[in-house]
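Before I ask anything, here is the structure I am working with.
After this line comes chain A, so read on.
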Amino acid sequence: MNNRYKLLKSISLGSIVAIIAVTVITIVGELYAPFKDWLKGVFMHHWLGKSALAVIIFIFVSFVGNILFSREDNRAKWLLEALLYVALLATLFLMIFFFYHGRS
Partner candidate 1 sequence: MSVYSLLIVAHIIGTILGVGGATFAEIFHVRAMRDGTITEEEGATLKICYTVLRIGLALLVLSGFSFLIYYRLTGQEELLYSEKLWAKMTIVFIIPINAILFQIRKIPTWLATAVSLTSWYTALILGIYHDVSHSYLEIIGLYIVAIFVVAFILHRINIHYALLREKKPETNKT
Partner candidate 2 sequence: MTILYTSLIVHIIAGLVGVISAFALLIGLLHRVPKIRSLKIWSVITFFSFILSWATGAYYYVLYYGKAVKPVILAGGAPWAHKIVMEAKEHVFLFIPFVAFVIMVGIFAAPDAILGDRPIKKSLAWLSAFVFVLGALIALAGVAISGAARQ
């Protein structure tokens, strides 16, 4: 039972960090062209680069989280709520960013 909650907590943390990473990588790529070019160079396409980095970060953070969280740790609900807020804010932030960036 506790092991399953531990997995849920780890992947919630992994998703939170992956979503923040996608948002930061996207904004940096739009504002600093050499970074977007680097993504294209390494991953064939900048979007594939963002996708691959998101998956790698998710797996790494989930793995670290699985080591760090104890079975008794009771923060599953807190992490799920944090994921919701981060996902909502990141979505709104990217929409607003592209609304202004796309018009300039």
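As a selection rule, all candidates are chains of the complex that A comes from, given by their letters.
Quick note on the criterion: a residue touches a chain if its C-beta (ideal position, glycine included) is under 8 Å from a C-beta of that chain, and two chains touch if they have at least 3 such contacts; residues count from 1.
Everything quoted here is computed from the prediction, not taken from an experiment.
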Touching chain, any copy counted, for chain A within the complex - options 1 or 2: 2
Parts of chain A lying in touch with candidate 2, wherever the complex brings them together: 1, 4-5, 7-8, 11-12, 14-15, 18-19, 22-23, 26, 44-45, 47-48, 50-51, 54, 58, 76-77, 80-81, 83-84, 87-88, 90-91, 94-95, 98-99, 101-103
